[in-house]
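My questions all concern the structure below.
One protein chain is absent from this view; the other protein chains keep their places.
Order as written gives the chain letters A and B; numbering starts at 1 within each chain.
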Amino acid sequence: MPEGHTPAHFHAWVWLTWMTTILLCVSLTRNPLYLVVVWLCVAIVHAAGGMGELAGGNAPLPFWLSLMVVPFGAIFNAFTVHVGERVIFILPGQFPLLSGKITWEAVVYGATNGLALSVILLAFWVFNRNVSIPSFLHMLPRAFHSIAIVGSIAITFVPLLQREVHQIQEAQAIRGNNLSGLRNKLALLLPLLVSSLEHAFQLAEVMTARGFLQSSVSSNQTVWRGAFLGGFGLLLGGWLSRFWGLPGWAANLLFGGAMALFVIVVLATTRKVRYTVYRSTPFRLRDALAMSGCACLLIFLLFQSFVLSAPRLAYSPYPVLRLPPFEPWVACLLLGTLSPWLMAAFQKHDSVS
Amino acid sequence: MIRFHNVSFSYSPAQRWVIRGANFALPPGIFCLVCGASGSGKSTLLRLINGLVPHFSGGIVEGEIDVQGVNPIQVGPQQMSRQVGFVFQDPETQFILDRVEDEIAFNLENAAIPAPQIAQRITDTLQALGILHLRQRRLESLSGGEKQKVAIATVLSLAPSVLVLDEPTSQLDGHSAEEILTLVQNLARQRKLTIVIAEHRLDRLLHFTDYLVYLPGKEQPPLAGDPRQVLLQMESVPPVVQLGKRLGVQPLPLSVAEGRQMLQNVGMDRLAHRSSFSQSWLTNRESRQAVLSLEKLRVVFGKTQALSLVSLQLYASQILCVMGSNGAGKTTLLRAILGLAPLQEGRIQLLSEDITALSTWKRSRLIGYLPQDPNALLFSETVLEELLLTLRNHALPEDAEKAGSLLEKLGLATHADRYPRDLSVGERQRVALGAILVTQPLVLLLDEPTRGLDERAKSRLSDLLRDFRDRGMAILVVTHDVEFMLNLADRLVILENGRLIADGAPAEVLLASKLPPAQILQLFPNQGFRSIDEVWQAMGEALSRMPDKNDHQALLVCHSDDNRPPLLE
Partner (left out) sequence: MRQRLLERLMSDLVILSSTLLGCFSFLYPFFFPNFEQTPSPAGIRITEMPLTMTLILGLCVLAMLFESQQSTANARFVALMGVLVALNSVLRYIETAIPGPGGFSPIFFLIILSGYLFGAKFGFLMGAMTLFVSAILTGGVGPWLPSQMFTAGWVGMSAAMLFPITSHLGWHGKAGETVVLAIFGAVWGLLYGAIMNLWSWPFLIGPSDQYWQPGISFSQTLTRYGVFYLVTSLAWDLGRSMGNVLLIVTLAPVTLRVLRRFRERFTFVYLAAEV
């Protein structure tokens, strides 16, 4: 089995940070110019191909497919939202959603939305491509150990099931069952279910004999639940504060508090699980470097949105279409999302020379 | 030290005792073999050692168990995994994760072994088992034997002092089984492990066994102790031991070498050649028409020729056995006959009708096929329903009478209303046979039917097949079990690398081949004996011709009822 496909492959955490940054970016701004910058960065990283530990199997999403959402969004928005000054034409009649003025503002807004969606799709595709399934499961905190194992079992069992389907089809043929028709195909489900359940029982026995320990169910379960309820309370508070028109930072504080509580619960229960995580790939300097660009941008975004609530990134074409603001230094920060690609290119150059 | 003191177990107060009054002590470093018929409680006994019974299965345990100073009933199987490594029967269903390395790491992770040590332990264990090259492989790509080795590696990585194996080779073919058993023996020696293994293939392990535990079942206490003593009281024993018992020799011989020595001692090492019973098929060949005729079959998978230019005729009232090493094409041959494997070239004729292009489900009416795993064939709610389902599929009248009489012949009449998957392995196989035979096919194909069967079930199967043969069926059996084959076959055919390389009388063909010979053949290479009964008969004849027969006669008179091996009541 070949060790690695490309000279540069990054740890799963790098990709997780990268994707979080992109998602946050997209959620915080509807400025078309910034979004175009981000789209270009993602497209470059996407085109660079598999850079993860064991690259996944999916082929790259063709660009034209991802860009299709842009005109679709534009048209959809133009025909359903009838607000704005620069009118293109007016659709007459009494159609429930459609009639009204069709404006440039709506088109631009729709297109921007489409672009945002396109970025999201591409980003997820890159993530899928670069993070292999085992490393994805390894990222889950130990507090969710049982769930991770369920996932592992399921993923391991699927190819076995496919083989089983084949076997059952053959068994049916041996018994004289002519396999054509949907009804006969459905007849496969029951034997498959029965053999799967048998398999589950045997597997459970094997796992028990091999020391599969459940997380120690301690009496502090009440504490964690209390913490969750507290977190929910804070979330509700944050929401209500919006409704009551309190300043943005108050709501953000409450949201932040809730998130912190949840994180604390997860970390604390993780510590309780007596279980080692054996990882084959360590986190190296180059992973940290690849992450650095995203990290900077991430900090900037978080600061902007949750602390300042300043509209540096904000833009809306309504009510009148105008040129969006563009600050070069913000664009530079956005280019930070290129860091994985840069690191990979740098590495390749290094190893070649 | 593993100690059982008056241990009894039953699943519920309403049910009978599975184990009753088990009393024995295994010193450390010993190689202990556990045997008994299916359903006699072997698996339960083994699981008591690591606590799976009763923690996983439920039930009531009486008595005391002590494993290296720990009580498994108190401690539970998860904790016991540090001291006792348990290897299960079926390599296919033992794995949780995708890769070999991760699978071994699973045990270590759950034991909270620190991460740096894990890598080292994995390397050490893989090396000890000679499978270091499999480290990064995906588990689904491994063969059955390799999978079992990985399974052993997973439990060995925790460095237990006891290794318990529940029929580890019953799902493997002959060659892999040999490998695994040799491996276990080596490990036992190198690491000074205590081994407790349950097996049907006694002949391979007896000479290495220090301690034998026999479970008679039927609520009788297990017999335990020195192998030669316990074997005296057992029913199903390997041929060499059977011979020793009949001759009344003590101590009983355990291996072929000891058997030869014994024969020399009693002067029975030279016996006359048997009659030409086994030659009968040759003389009749020209006068009989082939029921199934295979002409120059060729099957290609990718780049390998699974079958090349195989031509074979099958006759009515004949049992033909097919043997060959792993991957020789035996299963492919059966599948090709049925249309499950694509034919590149060749013709198949059933009673001079060309069926090469006929679809599988149509062929199955006249050619019955029992695959390696009969479980895949069982779909219905009751046993009777299984048989009726096949009739329905073929649009034949659903004759409950006919099905009922078939069930009787198969010995399943009392189980007609039971859920098939609740039955034992042997019974399930017979249900599957019923489901296939209900259309009264002309040809019956069986693929490795002896897997997981104990001696009693095997002889029952043999009797059944002989009965069908006498009614005119042509039977083809693929097997690796030489003793079973010798007892059953009228004719033996050997496949190697997809080619037919031998075809003839079973004993002769077997001796001339590279396959492992049966014990009887090793003791008597030239006489063509097929079972101990034949040997015994020949001995009787030889005795009557001997001058100094009185000494020998005394020995033989004690066991004159030569159809029943002596039993201690």
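Quick note on the criterion: a contact is a pair of C-beta atoms (placed from the backbone, for glycine too) under 8 Å apart; a residue touches a chain by one contact, two chains touch by 3 or more.
From a predicted model like this one, the values you see are computed outputs, not experimental measurements.
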- [ ] Out of A:154, A:267, A:299 or A:332, point to the residue that touches the absent chain in the complete complex.
- [x] A:154
Open item on the list: Can you tell me which of A:101, A:138 or A:242 touches the chain that was removed from the display?
Closed with: A:242
TODO: Decide which residue listed in A:45, A:70, A:168 or A:258 touches the omitted chain of the complex.
DONE: A:258
- [ ] Write down which of A:40, A:192 or A:253 is the residue touching the left-out chain.
- [x] A:192
Task: Hidden partner chain, residues of chain A it touches - done: 23-24, 27-30, 56-58, 73, 76-77, 80-81, 83, 96-97, 109-110, 113, 116-117, 120-121, 124, 127-129, 133, 136, 143-144, 146-147, 149-155, 157-158, 161-162, 165, 186, 189-190, 192-194, 196-197, 199-201, 203-205, 207-208, 212, 214-215, 217, 219, 221-222, 224-226, 228-229, 231-232, 235-236, 239, 242-243, 245, 248, 255, 258-259, 262, 265-266, 269, 305, 309-311, 313-316, 318-319
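Rule of thumb we're sticking to: only the chains that are shown with their structure count from here on.
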Task: For the chain B and chain A complex, residues of the former touching the latter - done: 50, 52, 55-56, 77-79, 81-82, 86, 88, 90, 92-99, 101-102, 105-115, 118-119, 136-137, 139-140, 154-155, 158, 338, 340, 359-361, 364-365, 369, 371, 373, 375-377, 379, 389-390, 393-394, 421, 435-436, 439
- [ ] Sort out for me which residues of chain A touch chain B in the complex.
- [x] 1, 133-134, 149, 152-153, 155-156, 159-160, 167-168, 170-179, 187, 190-191, 194-195, 198-199, 202-213, 274-280
